[in-house]
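A single protein chain has been omitted from the complex, and every remaining protein chain is retained in its original position.
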Amino acid sequence: MVTNSGLVYLIALPLFGAVSLLLLGRRADKWGHLLATALSAGSFAVGLFQLSQMLGRDVESRPVTQKLFTWISVGSFNVDASLLLDQLSISFVLLITGVGTLIHIYSISYMAHDPDRRRFFAYLNLFIAAMLLLVLGDSYLNLYVGWEGVGLASYLLIGFWNQKAAYATASKKAFVMNRIGDMGLSFAIMIAFASLGTVSFSGVKEKAEFASEATMTALGIMLLIAAVGKSAQFPLQAWLGDAMAGPTPVSALIHAATMVTAGVYLIVRSNFVFDAAPNAQLLVAIIGAITLIFGALIGTAKDDIKKALAASTMSQIGYMILGAGLGPAGYAYAIMHLITHGFFKAGMFLGAGSVMHGMNDEVNMRKYGALRKFMPITFVTFGLGYLAIIGVPPFAGFYSKDMLIETALNAGGVKGILLGGTALLGAGITAFYMTRVMILTFTSPKRWDDNQRPHESPALMWIPMAILAVGSVISGYLLHQGKAFKHWLEPLFAKPGEHSELLPPIVVSGLALTMVAIGVAIAVVKYQLSEVDSVAPENVTEFTHFARRDLLQDEINEALFMRPGQAITSALVKIDQSVIDGAVRGIGQMAIGSGSSLRKSQTGFVRSYAALILVGAAALIAAIWVVTQ
Amino acid sequence: MDINNYLYLSAILFTIGAVGVVVRRNAIVVFMCIELMLNAANLSLVTFSRINGTLDGQVVAFFTMVVAACEVVVGLAIIVTIYRSRRSASIDDASLLKR
Partner (left out) sequence: MEPLLTIQAPEAALFWVLAPLSVIAALGMLLVKKAVHSALLLAWVMITLAIFYIAQDAVFLGIVQIIVYTGAVMMLFLFILMLVGVDSSDSLTETISGLRPIAITAALGFGGLLVSLLGHATLGREPVGLAEANGPGNVQGIAVLLFSKYVWPFEVVSALLITAAIGAMVLAHHQRSNVRPTQREQAVNRFRSGSLAGAAGLPGPGVFARHNAVDVPALLPDGTPAPSSISATLKARGDVIDSSQFQLDNVDTTVKEEK
């Protein structure tokens, strides 16, 4: 494999930014954000350069590696800290650094009045560096380092405004729920090491053919748990909504370029594992299908613009996981959807940030309305993202989502019909709730107070939005043109098996568009053509109540895990206090008690001591008497 | 008469001396009771010497006397010293060890 000494700069640049901004402290306040943005952009430039080099080589020699140093060398087990850049990694690298850089630029303005802007940028750079390490590591162990780094950076950023207790709690929640997934990944590494003797991607791929299916299934399920935790899939999805506590650029970064995409990356990267374990693969598809509906349903009830977008992310990632669960046929489309999603979701989050910026940080959509006139640029960029996400041709989402639906339907048999039907239904619901967001925010009559002064955001904020909007429009077409992206990634995956087409592609597209049209129509009728209250109405269906409470995800988590956990903990505390502390204190008390009772015999009177000697002598004589009798 | 009677007498005198040590408060009387106990032991030694037909018991009794003399000398000196500082010969007054 070709080696290349330039890969390390991809990670080193943002990492240098993070370290120097954190170490320099207040001295870097004036220019820290510029340095961070420049380094992120530099990393993007290195990525582009690598892409150009990669395009210049023939298919076989496209992946390049770089060994940084020997990390672990124990007997026959060797792990090097080395990087791997192949077609999959470069896609992620460009998405992460490209979108990441745009978000950096946006944040310069968005966070301009925050006293801790330098720290914010340091964390952003750290996030980028960790995510790059995650996608560039050539083994599960290297990936794990980046994986944990992403977890740390997300914790720091979600809780960036940790002076508010609720925000700090949200970051803790995200971190703790991620830990469950991290445990899955560490178990996966252990399984790989124990049964395959290697943890590198190439090594596991080689041995996957010879390993038993049970081993691969266990490995696959552990990897799935990891992906579920990081990508906020069912049943570890609860942290995503609360993660909106972070500043809006962080939400954009988490949802579009980093963090939640890591799970998809992990599953696609481990394609050889799932191909060898059909049951685990099916489980992946099922999880994806559940989550895409789950997220979509939550999205229909949220009035908080960021939470509605978060629910939509959950749903869209569900599409990707579903695609990744469909095997070789779906991997490329999952990644393609991930990239197009990166454009339009980042654009919409930045748009939401722009709206909040103009509305005094108001997030309740019921207090918006008619912002189209006041924020035309935001309206246009957001609207393009909206058209992309609901899958209107020729916008980006149409190509990627359509292909996912088609692949799901063609998965074969009942499985295909169920998964494809779910995906189709999800498309309809997505159209409904995204239209709802659009209408409530931009086109319905105004519902805000007179002391609000909605205004367009500065250029530094809308330019990134505009670039992302362009991406939302054209990226799907470009990637799908002649199935370019599919062919680009194809060398990495096994050849997909032949499937009979359940329905011709044109019919699938027609069905999907019909679903979208229905969703849009319902939303228009419900929100555009009828009055919308500025407070959420209470006389709604039971289902809406459920959806507003995230389909009871927190309640279920609390009932299933938190309460029993607390009960066990308090029982353990009681046991600790009564039994263990009791024993320790009891020994102490015994010593004190026997000491104080013995002390009573120490009267200080010589005669009482003499009496004791006499008693002792009598006892001694008695003992002799007993023995000699 | 059985020669063991001397031993019984010795035991009784020893016990009486022991009771005296515990019961009496005057330091000098306590001391005298200790002397009584030593003498009772000496009687036993002399009797054993006679039973065994050797003089070793008497020699040991002789040593006991010497040691008792030493003890009396030092003990009485202590009593005098205590009396000088505390104006009392009661051993209950010398109970400072408790504190």
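For this structure, a couple of remarks:
Going by the order they are written in, the chains are A and B; count residues from 1 in each one.
As a convention for this text, contacts are C-beta pairs under 8 Å (C-beta built on N, C-alpha and C of every residue); 3 or more make two chains touch, one makes a residue touch a chain.
Since the model is a prediction, treat every value here as computed from it, not as a measurement.
Those residues of chain A that touch the chain absent from the view are 603, 605, 607-608, 611, 614-615, 617-618, 621-622, 624-625, 628-629.
For chain B, the list of residues touching the undisplayed chain reads 1-9, 11-20, 22-26, 28-29, 31-33, 35-36, 39, 42-43, 46-47, 49-56, 58-59, 61-63, 65-74, 76-81, 83-84, 88-90, 92.
What we mean here is this: only the chains that are shown with their structure count from here on.
Centre-to-centre spacing of chain A and chain B amounts to 93 Å, using the average Cα coordinate of each chain. Contacts from chain B toward chain A in the complex involve residues 18-19, 21-23, 25, 30, 91-92, 94-99. The part of chain A that touches chain B in the complex is made up of residues 602-607, 610-611, 614, 617.
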